[in-house]
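Reviewing the structure listed below.
Of the protein chains in this complex, all but one are displayed in their positions.
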Amino acid sequence: MGKVGMKLIESGLRHDGRKLDELRPISMSVGVLKNANGSALVEYGRTKVIAAVYGPREPQTRYMLLPNRAVIRCRYHMASFSTHDRKSPTLSRREIELSKVVREALEPVVLSELYPRTSIDIFIEVINADGGTRTASVTAASLALADAGIPMKDLVAGVAVGKVDGFLVLDVDELEDMYGEADMPVAMAPSLRQITLLQLNGVLTPDEFTQAFELAKKGIEAIYSVERETLKKKYLDVKVED
Amino acid sequence: MGKVGMKLIESGLRHDGRKLDELRPISMSVGVLKNANGSALVEYGRTKVIAAVYGPREPQTRYMLLPNRAVIRCRYHMASFSTHDRKSPTLSRREIELSKVVREALEPVVLSELYPRTSIDIFIEVINADGGTRTASVTAASLALADAGIPMKDLVAGVAVGKVDGFLVLDVDELEDMYGEADMPVAMAPSLRQITLLQLNGVLTPDEFTQAFELAKKGIEAIYSVERETLKKKYLDVKVED
Amino acid sequence: MGKVGMKLIESGLRHDGRKLDELRPISMSVGVLKNANGSALVEYGRTKVIAAVYGPREPQTRYMLLPNRAVIRCRYHMASFSTHDRKSPTLSRREIELSKVVREALEPVVLSELYPRTSIDIFIEVINADGGTRTASVTAASLALADAGIPMKDLVAGVAVGKVDGFLVLDVDELEDMYGEADMPVAMAPSLRQITLLQLNGVLTPDEFTQAFELAKKGIEAIYSVERETLKKKYLDVKVED
Amino acid sequence: MSTTPSSEFFIPKLKTDIIISMLGKGLRPNGRKVDEIRPVTIIKDYIPNADGSALVKLGNTQVLVGVKLEIGTPFSDTPNEGNLMVNAEFMPTASPVFEPGPPDENAIELSRVIDRGIRESKAIDLSKLAIISGRKVWNIWVDIYVLDHDGNLIDASSIGTLAALMSTKLPNIEVKDSGEIVIDKSNKGEPLPLSKAVAAVTIGKIGNYLIVDPDIEEESLLDSRLTVIVDEDGSIAGLQKSGAGYLIEEELPTIINIALSKGKEVINTVRNIVKGSK
Amino acid sequence: MSTTPSSEFFIPKLKTDIIISMLGKGLRPNGRKVDEIRPVTIIKDYIPNADGSALVKLGNTQVLVGVKLEIGTPFSDTPNEGNLMVNAEFMPTASPVFEPGPPDENAIELSRVIDRGIRESKAIDLSKLAIISGRKVWNIWVDIYVLDHDGNLIDASSIGTLAALMSTKLPNIEVKDSGEIVIDKSNKGEPLPLSKAVAAVTIGKIGNYLIVDPDIEEESLLDSRLTVIVDEDGSIAGLQKSGAGYLIEEELPTIINIALSKGKEVINTVRNIVKGSK
Partner (left out) sequence: MSTTPSSEFFIPKLKTDIIISMLGKGLRPNGRKVDEIRPVTIIKDYIPNADGSALVKLGNTQVLVGVKLEIGTPFSDTPNEGNLMVNAEFMPTASPVFEPGPPDENAIELSRVIDRGIRESKAIDLSKLAIISGRKVWNIWVDIYVLDHDGNLIDASSIGTLAALMSTKLPNIEVKDSGEIVIDKSNKGEPLPLSKAVAAVTIGKIGNYLIVDPDIEEESLLDSRLTVIVDEDGSIAGLQKSGAGYLIEEELPTIINIALSKGKEVINTVRNIVKGSK
């Protein structure tokens, strides 16, 4: 739709100079917190997310125990200063939904059946929000789980594609999300070819959907490489096949 | 008191054409939900109430167990679209009070001592409110308990009488409640002659109270008949003495 | 700072006629409630506080049990009519902080290790607030603990000193607190010379602090005497050395 | 969810039997007659920061009621009337079984019964509480604090509310040209316009026996009770049956008669104490 | 905190194996075909006090949707548009495992998926819902009450929402000279301006099998599911993967195709029933 008089794409370039299929600068580090069993800081451009993992450990409340696997607990939370207008610190309906969506994006890869009767707790803090926070959260949580030494079948990486001024674009930022026609966050375990998160907010034709999904895969592959590099740098002795 | 310029009773007839001692059209059905152990839909005119019963079952929280009887849990709740102005879905103080009043209207007839250490849960949803919702709730809950096969000493039936423009009237609707001088909901276990709910909101002289109570009894008898017919229709084999 | 055009101290006397180092009229009584194991009513001028103690008793929730001592639970609460503008009955952030501060003012003197796996519950209701409510609360709670027969190393007594119009004053009331430069509540176990509560809200030079603390000690000694007299009057047989 | 309460004050069967057999002879465990109300003491104006207040003892039950007046906005359907808000808190000081927290169903029921009694009997003349027609009215906050629970909280709260309202003064106000309203609490204003006195009288039922003003020991034995709000004209200004038991038709005339007579007595007591202690 | 749910409807391994082997033959335990939706029944205008409503059954799943219109204030960035609010409540009547309380993550997710589908497809023409430009607009409250849970709550809710919106009438209003707006609910006004119909179609995945409109027994076996919001133009107006499992790329075209075809079917069904039952 595009706000009246606002053009987000000119001469094939986006408002911040990126090409249609270009990611923002991606940066990642792990082990950024001392107390957590695993932690990571992930930046997609100005979007900054910290993830911390505690566990496997005894659950705080016994009633949630499962006899045959670990429960995964996940909280997606935005710091009150992370948004343009100050956000109330209490969990919004959006944060409650995304806590579930992010948890379900990680469940398929965690070998939770190795740790019955325990809890694996994932705490995500969005400290600066500029679009793509849920997919950056999945990426950060995946790294924090690896940093905590929790066995996984694969890493998960996420990115949002969008439709802006009629064009499909990779890694939408907040401005594009706000004034674009569609926003489609995707997360995958790339080596397994598993789609673990898929949402669409907006309208796409079936053909556009197919193309958008291909674009997402391309971004996810790139982010996945950075994830593996990041872990390799930290754990020199870890075998990661290139 | 009556709102200025508003006459609710003219030539012995009420604003909707009813006589002073006339009930609204009463309709009842049971077994309206699949999952609940018992359920009922009751309509007093435009007032519509659904009641569901689960139990006797293991209580959700152990601390409320009683060693010598079932606990009865009851929630009276109004759907947010049931009222003229949209109602917030959170429980109001009025709903908290009425949950207690309705529970205490049913406690005397349920043979709760047959099911120690269990819970009998009654969930009441007012889906359209046009006066008399608490008494319709008692009637619906009583039917849902019967539909759940929970042994009772008697059915309970309820109706509100009121004082409107100086006249005592049976089965007050919302307009009469709002602009009338008094509203007195009554519920009874008619065969046992037990009064299980009695409230008065408004002012009556002792004589008026006596007459109002007689009027309520008359309405309750009629509603009680419909209750029994409703159950008889559903459970042909059930012995109900006419 | 002092509000423009408002002088709180003239000719060495305060707005209510008190001298700089003069307490308001102090009154105390114990055993004011029947159900509580111990209770007290304390008044510092127009500030009125009721404290009730239940315990040592089995805690309401088991998870808070300590194996080697009693837990002390403390709630400081202001009645909704206690303040100039009606206060919401829900606990404010200020009340949550002061519940902790008051508890920690009493912890050092209670012989909690005599009652492992129990709870000693202190409920404080400020029923009229005119400054010094937290220190009057400590005094009242100390008396209620004694009234409940809970062994203590010493009584605790509290008072606030302040800086008003540049003068240090004893036992600040609300007007002085609101328009003065500093408010410093202090509580002590005087015989043990232990400081169990110390806060400063405002700015003092190190010298002023020293003098203010001396002034507080003076007030505390006087309040401590009233505490002991109050208990002696009630328990004639109790040995209190004068 | 309203849930069958566990009996807080368990009384052995033997004791229950003894008490019922006493009641058969017209005797109560506390020595009172079946229609005898406990002694009432009232200290009015107990809370300097309230606009009206009363500390009330009904036997050992102790209730503190404070009234605050604030400037508020009228509801659109009553543009010239003040608003009444009644709130009750069962303080954790009052009983070993009360925990801090928001009012439970018992506290909410109590406050709503008191509220309806005042509202429906038109005890307060709300039409005299408009400040600027359609825009500014007095909000009357009645806050009931139960300090010590020895039974029959509702009648004690009703007495406290009546006494506090009787001692309430409207603050002096000045409406400035700008429309701003300034409250001057430096001296007391006119009394709150009360047009009628009401009192709650609660009759408990144990077995087939009816008793007035049950104390906490008796409450633990009650099958049910009926609270009757009585106004000074001898009318019934409210009813509330509570408890897991029932009443039978034949009991109603007796209950109403006792309540009307006792209610009159209570209203007179409160009026005398509040006026007398002036 | 979102937490791995315990499986509420535990199904023995043997039964799971049997069902998967049935699915291998294209059979479902309930006798439906893999792409067969349960029968839909709709009673519209079920709630007299709502401005639009529908009681919907999708098989034995039962959902009641009410629409209320209230006068509200526009957001500053959309001064000439009405506001849409969607809320879902999983009533404790609906399932032995639902307890009363505020909406949990499942109810919130459901309401947000329905909300996004309506909002993003521009199903409601919000620009026709301004009353006074920049100052007063219609607030549209859609309240979804799940009464009986037999699986696939989201598709049932989507059908109920569509039917309720189709039957919604804008109340007649009068803007007075004073600027006050008076609502006249005495007779029904114009229909709510709907510009497009949308429907949710949920496809569940069990092992390698895909099934449409899973019932509650099948839901207990699902690895994951994808809800596709379909609009009447054949576009995709929303997607939501849920469940602890995954999808694989190759499944997407199949899912989308089934959803587009079934979505069209559902929209037609709703339109026929709502129009027909006029």
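Chains: A, B, C, D and E, in written order; residue numbering restarts at 1 for each.
Keep in mind that, in the parts below, a contact is a pair of C-beta atoms (placed from the backbone, for glycine too) under 8 Å apart; a residue touches a chain by one contact, two chains touch by 3 or more.
Since this is a predicted model, take the numbers as computed values, not measurements.
K.L.:
Which visible chains touch the chain that is not shown?
P.N.:
Visible chains that the missing one touches: A, C.
K.L.:
Of C:M152, C:L175, C:L200 or C:V226, which residue touches the hidden chain?
P.N.:
The one listed residue touching the chain not shown is C:L200.
K.L.:
Touching the hidden chain in the complete assembly: which of A:K7, A:R57 or A:R94 does that?
P.N.:
A:R57
K.L.:
Looking at C:A40, C:I72, C:L170 or C:L215, which makes contact with the chain not pictured?
P.N.:
Per the contact definition at the top, the residue touching the missing chain is C:I72.
K.L.:
Even though one chain is hidden, which residues of subunit C still touch it in the full complex?
P.N.:
Subunit C touches the missing chain through residues 64, 66, 69-75, 93-94, 96-97, 99-104, 107-108, 112, 182, 184, 189, 192-206, 209-210, 213, 217.
K.L.:
List every residue of subunit A that touches the chain not included in the displayed model.
P.N.:
Residues touching the hidden chain, for subunit A, are 33-36, 39, 46, 48, 50, 52, 54, 57, 60, 75, 77, 79-86, 89-90, 121, 123, 125, 127-130.
Everything below uses one rule, namely that only the chains that are shown with their structure count from here on.
K.L.:
Note down the smallest number of touching-chain steps it takes to go from subunit D to subunit E.
P.N.:
Graph distance in the chain contact network comes out at 2.
K.L.:
Please identify which chain has its centre, taken as the mean of its CA atoms, farthest from the centre of subunit C.
P.N.:
E
K.L.:
Select the interface copy of A-E from among B-E, C-D or B-D: the correct pair shares over half of its contact pairs, counted by residue number.
P.N.:
B-D
K.L.:
Most remote chain relative to subunit D, going by C-alpha centroids?
P.N.:
Farthest by centroid: A.
K.L.:
By the contact definition above, name the pair with the higher C-beta contact count: A-E or B-E.
P.N.:
A-E
K.L.:
Take the average of all CA coordinates in subunit B, do the same for subunit C, and state the distance between these two points in whole angstrom.
P.N.:
The mean C-alpha positions of subunit B and subunit C differ by 52 Å.
K.L.:
Mark out which residues of subunit D touch at least two other chains, giving numbers and ranges.
P.N.:
1
K.L.:
Using the touch definition from the top, which residues of subunit B touch two or more other chains?
P.N.:
Only 75, 121 qualify.
K.L.:
Under the stated touch criterion, can you name all the chain pairs that qualify?
P.N.:
The list of touching pairs comes to A-E, B-D, B-E, C-D.
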